[in-house]
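As you look at this complex, bear in mind that one protein chain is not there, while each of the others sits in place.
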Amino acid sequence: DRELVLIAGPCQLESADHAEMIAGRLVEICATTGARLIFKASFDKANRSSLSGKRGVGIDAGLKILDGVRASFGVPVLTDVHIPDQCADVATVVDVLQIPAFLCRQTDLLLAAGRTGAAVNIKKGQFLAPWDMDNVAEKVASTGNDRILLTERGTSFGYNTLVADMRSLPRMAQTGYPVIMDATHSVQQPGGLGGATGGQREFAPVMARAAVSLGIAGVFIETHEDPDNAPSDGPNMIPLDRMEGLIASLMDFDRLAKADPIRI
Amino acid sequence: DRELVLIAGPCQLESADHAEMIAGRLVEICATTGARLIFKASFDKANRSSLSGKRGVGIDAGLKILDGVRASFGVPVLTDVHIPDQCADVATVVDVLQIPAFLCRQTDLLLAAGRTGAAVNIKKGQFLAPWDMDNVAEKVASTGNDRILLTERGTSFGYNTLVADMRSLPRMAQTGYPVIMDATHSVQQPGGLGGATGGQREFAPVMARAAVSLGIAGVFIETHEDPDNAPSDGPNMIPLDRMEGLIASLMDFDRLAKADPIRI
Amino acid sequence: DRELVLIAGPCQLESADHAEMIAGRLVEICATTGARLIFKASFDKANRSSLSGKRGVGIDAGLKILDGVRASFGVPVLTDVHIPDQCADVATVVDVLQIPAFLCRQTDLLLAAGRTGAAVNIKKGQFLAPWDMDNVAEKVASTGNDRILLTERGTSFGYNTLVADMRSLPRMAQTGYPVIMDATHSVQQPGGLGGATGGQREFAPVMARAAVSLGIAGVFIETHEDPDNAPSDGPNMIPLDRMEGLIASLMDFDRLAKADPIRI
Partner (left out) sequence: DRELVLIAGPCQLESADHAEMIAGRLVEICATTGARLIFKASFDKANRSSLSGKRGVGIDAGLKILDGVRASFGVPVLTDVHIPDQCADVATVVDVLQIPAFLCRQTDLLLAAGRTGAAVNIKKGQFLAPWDMDNVAEKVASTGNDRILLTERGTSFGYNTLVADMRSLPRMAQTGYPVIMDATHSVQQPGGLGGATGGQREFAPVMARAAVSLGIAGVFIETHEDPDNAPSDGPNMIPLDRMEGLIASLMDFDRLAKADPIRI
C-alpha cells in the first residue's frame, strides 16, 4: 500500500519539446505531492473514430522521445502497443507496455507483451465485466511475467456513453494485481461528436477522487497545456495547470484510504 | 457543508421493539461518530418482486412505531409513501416523506408529498438520468416546499443489475438540493433471485465511501441485526454490528471531502 | 394464433370528437386489413417528464368519452390506471385496464386491477428483465383473473434511451399470456428533450415489423392526425394517415409468422 501512482501525460506524443515540457511539470508536481510518476504518451493512435483524426508521430520517433523523457527525468515511461510485433522493440525503451481496451482480449498481443518482461498495463475493455479480467490477466501471467496492472476506463452504457462502476476496482484487485483508475478515458463519450470522441472533462476529478478513496494503486490522467487544441482526446484531458491541485487533493484521499483499507 | 447525514434503519418495520433496538444502536453510533441520524423504515413494501414477499406491518401500526422511535430518541424519522392519499397522514408523524424510485415520476404523489410541508426525499428512478431529476424536483418545489433531498440508488444496467454512476451525485447537486447516496439499494440485483431481489452486500461500503468522498450531504444505508433472516432486502443490508466501523470510517472521508469541495 | 390485435389510439384523450374521429378511422383500417382493434387512450398522463406537460381530461370526462367510443363503434377500449382506487370505476366502462410500466411492480394496483375481472395489460417496466414479468403476472393471476396481456415497451439502455430486446417477446410468451409489442413507446427517448420525452418515430414501424414477424398476439401503436402538435408523445406517434399502410403490411407478416411459429 505505497503512495498513489500517477500515470500521466498527453494523449499523444507531439514532439520531444512538448513531451519534456509536460514531463518536467509532472515531475515537479509529483515531487511536491508525493505521487509516484509514470509518464504516459502514445506514439500512434491506432483506433481513431475517423480517418481524419491525427495518428501521431509513429513508433520510431515516439520511442526516441520517450527514451529522452526517461533519461532526462529519470521517470518510468508507458506507451501502448497495438500488434504483437511492436512489443519487443517498445520494451527496449519503455517500462510499462499498455494494452488498449479494444485489444484486451487479443491473445497474441498479451503474450507478446508479457514475454518482454516489462510491466504490462491492461485496460479493461468497455465490453467486459470486472471478473472477465481474471482470464485476461492470466494470459499475460502465463508467460511467467506477473508485473501486471489492470485499469478501469469505463464500460459501455447505452450508445456513445461510458459508466465507471466503482465495484470494478475492488473486484479487479482480487486478482492480486495493482488496479488503476483511468479518470480521463472513463468520462469519454465515444463517437459523441460524430467524427470524434467527446468527453466530460469536468467529471474526471470526480472519477479520480471516488476511485482513490477506495485505496487503489494508481490513477491515470491525461493532461495537456491546451486541451481544446490537442490533437486527440481534448474533450476529456485535464489542463496541465490544474494538475497540481488535483494531485495534491488526491494524495490526501490516498493517505486516508490506505490507512483504512476497504475489503470485499 | 455540515456533517454527513446518515439515513438508516431496517428495510421494513417488524415491531416496536425491533425498531427501537435498531434506532437505539444507531443513535449511539451517531453520537460516537458525529453523523446526523434520520431513522428510516418502511411500513409497507408495496412493490415486492413477488406476491410471496412480506409486505410489512401496515400504515397504522407503522406510524405508531415511528412515532415511538421519534419520541424515545428524539431523532427525525423517514418512511416511504406510495399513493397521494397517504401523504397527509404520514406527515403527521414523519419528518421526511420518501418517494420510491419506481414512483419518482408520479406527479400526484410528488405534489401531495410536497404539500405536506414535510421534507421529501426523492429516489432517482432506475430508468432516469441524473439531469431528469431537475424536472422531478421541480414538481415538489411547485408546491412551495423546497425541503427536498435527491437520492441516487443505482441505474438499470442490463438485466437484473444496477450500476451507480458517481457523476450523478455532483450533477444532482447542481439543483441546489442535498444529495444522498443509497449505498445498499444501489448494490441490489433486482429479480436476481428469481422470486426476490438479490444483492451484493459486500459492495455497499464501497459505494458509500466513493460517494462520501465527493462531499455529498448524506448516505442511506439499510441495516439489520440478522440480514440473512430479514423479511426483505437481506442480501444487501449491512449487519448492525458492522455499522459503527463503517460510519466512523465514512466520517473521516466526509470531513476530508467537505474541507476540499469538488465542483463540476 | 388468431389475427393480430391492434391496440391503437391517441396518447391522450383530447375530446369526444377527436377520439371518435381517430377511432372511426382505425375501425375502417381494421375492417380493411383484418386486424382486431382495441381502442386505446389515456384520461390522465400521471407521470409526465415535467409539470408543464398536459395531464389530460381527467377520469370522469375520459370514461365518458371511452364509453362513447365503445358504444359508437362496438370496439373494446383500453385505458391506463394509476392508483388502486381507480380500477373498479374504470372497469365499469373499459374492457382492458392497463398498468403503466413505471407501476408494474405496485402490488396493490395489480391486485385491484385483477379483481375487476377486466382484462389487464401490464407494460413491462423499463427496469425489468423479461423473466421478471413472471412474478408480476402472477400477482394479477392470484386474484383469479387470468385475462392478462404482457407488453414490451423497451428497456433502459444508458441514459435517455431505450432498447427493445426481441428476446423479450418469446420469453414473456412462455407465461402463456398474450404478448404485445408497444412499437411507439419503445422508440421514446425519455427526457431526451430536456423538459419532455423525445422519440424516433421513424423506427416505430421497424419495431412493429420485427416483433410481428415473431408471431406475437398484438401490436400497440399510438397515432394522431398531427403528432407534432399532439399534447403528449408527439415525437413517437405515427401519423394517422400512415396507419393503413403500416397495418396492412404488418398483417402480411402476421399471417406468415402465425403459419410458421417460432419456439424457444
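List of remarks:
Letters A, B and C name the chains as they come in the text, with residue numbers starting at 1 for each one.
Following the convention adopted for this analysis, a contact is a pair of C-beta atoms (placed from the backbone, for glycine too) under 8 Å apart; a residue touches a chain by one contact, two chains touch by 3 or more.
The shown structure was predicted, so the numbers you read here are calculated from the model rather than taken from an experiment.
Within the entire complex, contacts from the absent chain reach the displayed chains A, B, C. Considering the full assembly, A:Asp108 is the residue among A:Asp17, A:Asp108 or A:Asp228 that touches the omitted chain. From the options C:Gly68, C:Pro170, C:Gly195 or C:Pro239, the residue with contact to the unseen chain in the full assembly is C:Pro170. Screening A:Ala31, A:Ile83 or A:Ala259 against the full complex identifies A:Ile83 as the residue touching the chain left out.
The residue touching the chain not shown here, chosen from C:Asp17, C:Glu202, C:Asp228 or C:Asp241, is C:Glu202.
Where chain B meets the missing chain, the touching residues are 157-159, 161, 163. In the full complex, chain C contacts the hidden chain through residues 155, 157, 163-167, 169-170, 187, 200, 202-203, 205-207, 209-214, 249, 252-253, 256-257, 260, 262, 264. Listed for chain A, the residues touching the missing chain in the whole complex are 46-51, 55, 82-84, 102-103, 105-108, 125-132, 135, 138-139, 142, 155-156, 159-160, 190-191, 195.
What we mean here is this: only the chains that are shown with their structure count from here on.
Of all chain pairs in this entry, the one linked by the most C-beta contacts is B-C. The centroid of the Cα atoms in chain B and the matching centroid in chain C are 33 Å apart. Centre-to-centre, using mean CA coordinates, chain A is 48 Å away from chain C. Shown for chain A are the residues in touch with two or more other chains, namely 157, 163.
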